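Omission of a single protein chain aside, the complex is shown with its protein chains in their original locations.
Up next is chain A:
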Amino acid sequence: MRLNDLPRGTDAVIDSVDDNGSPDPVAARLRELGFVPGEAVRIVATAPLGGDPLAVRIGFTRFALRRTEAQRVRVHVAKEAA
């Protein structure tokens, strides 16, 4: 699953960030900002008029990403915390 397909408010974990062409400065910057495998993410809001961009929480930080940017991030839904 990719981050842009993740429903709002669902906790997920990052598997990888894929390069879209090389070099891909967007993917490189995403990794620097903490989009790395194993990190927990969640979509906290979607913008008005079509739900693009997304507000994503990762670690203690929130980022605004367009869906095309979020598409680079592969995620899986986290297991429900007991």
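The criterion applied here is as follows: a residue touches a chain if its C-beta (ideal position, glycine included) is under 8 Å from a C-beta of that chain, and two chains touch if they have at least 3 such contacts; residues count from 1.
Here, contacts and distances are computed from a predicted model.
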Practice prompt. Between "ABC transporter permease", "Molybdopterin converting factor small subunit", "Pimeloyl-CoA dehydrogenase large subunit" or "Ferrous iron transport protein B", choose the name on the UniProt record of the chain that's been left out.
Written response: "Ferrous iron transport protein B"
Discussion item. For chain A, which positions touch the chain that isn't shown here?
Written reply: 20, 25-26, 28-34, 36, 44-53, 55, 59-66, 68-69
